[in-house]
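In this view, the complex is presented without one of its protein chains, the others remaining in place.
Let's look at chain A:
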């Protein structure tokens, strides 16, 4: 665990209060109240369309809530790792140049960030020539450049094989231990992610349940959403019919 820090640094990084968000008449999130504390790794799990990415984008500031508020700690620095970056083939971009966006950094800082993210491609390589795993780590390195208090990852391991994503999440944990930043991430890979999380939030338009990974994985709400392991897909289907509390009709 990261060293305890005092005063303002112990305040929650982000708190959402009774958030509601809708797009085009469809309610995506309602009554969402979550807290992210310094130094903790929080993972959001939930079925497709449960509003996971919307919640991340809300916290990152890319989406405004229709109701409720998002309270960020004053001066909060956010490092964001997007789901997948579609680099247009006509846009040339070296690794080094990418790290200079949006603000230039010196070579030593860039190298340190790449090391921190566990990747060491030649700085003048084209981003488009990197493998999926290297690409995601360069995205992570860029997110680490401004010394973030909160690292946000939106399904950052999509397209990686299972050992690849397991290694990626181990790296996230190592980064948290070293920098003491909070981590908020979304993932589909429940088993991989659960072991690397301090707290899991199970989302389905609203917060179904939350707690430590073992508490959540044994919670009835979680089991209704994901089953007990192997029967995940079936459980997702059943979920529509036997889940008792409030739901979006589309889910």
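Simple rule for what comes next: a residue touches a chain if its C-beta (ideal position, glycine included) is under 8 Å from a C-beta of that chain, and two chains touch if they have at least 3 such contacts; residues count from 1.
As a convention for this text, contacts and distances are computed from a predicted model.
Note on the omitted subunit: UniProt lists it as "High-affinity zinc uptake system membrane protein ZnuB", one of the names in "Branched-chain amino acid ABC transporter permease", "High-affinity zinc uptake system membrane protein ZnuB", "Cytochrome c domain-containing protein" or "Probable glycine dehydrogenase (decarboxylating) subunit 2".
Among A:10, A:33, A:62 or A:215, the one in contact with the hidden chain is A:62. Contact with the chain that does not appear here is found for just one residue of A:20, A:93 or A:130, A:93.
Checked against the hidden chain, the listed residues A:55, A:70, A:138 or A:152 yield one contact partner: A:152. Only one residue in the set A:65, A:82 or A:118 touches the chain that does not appear here, and it is A:82. Contact residues of chain A toward the unshown chain are 57, 60-62, 78-80, 82, 85-88, 90-94, 97, 101-103, 124, 126, 152, 154.
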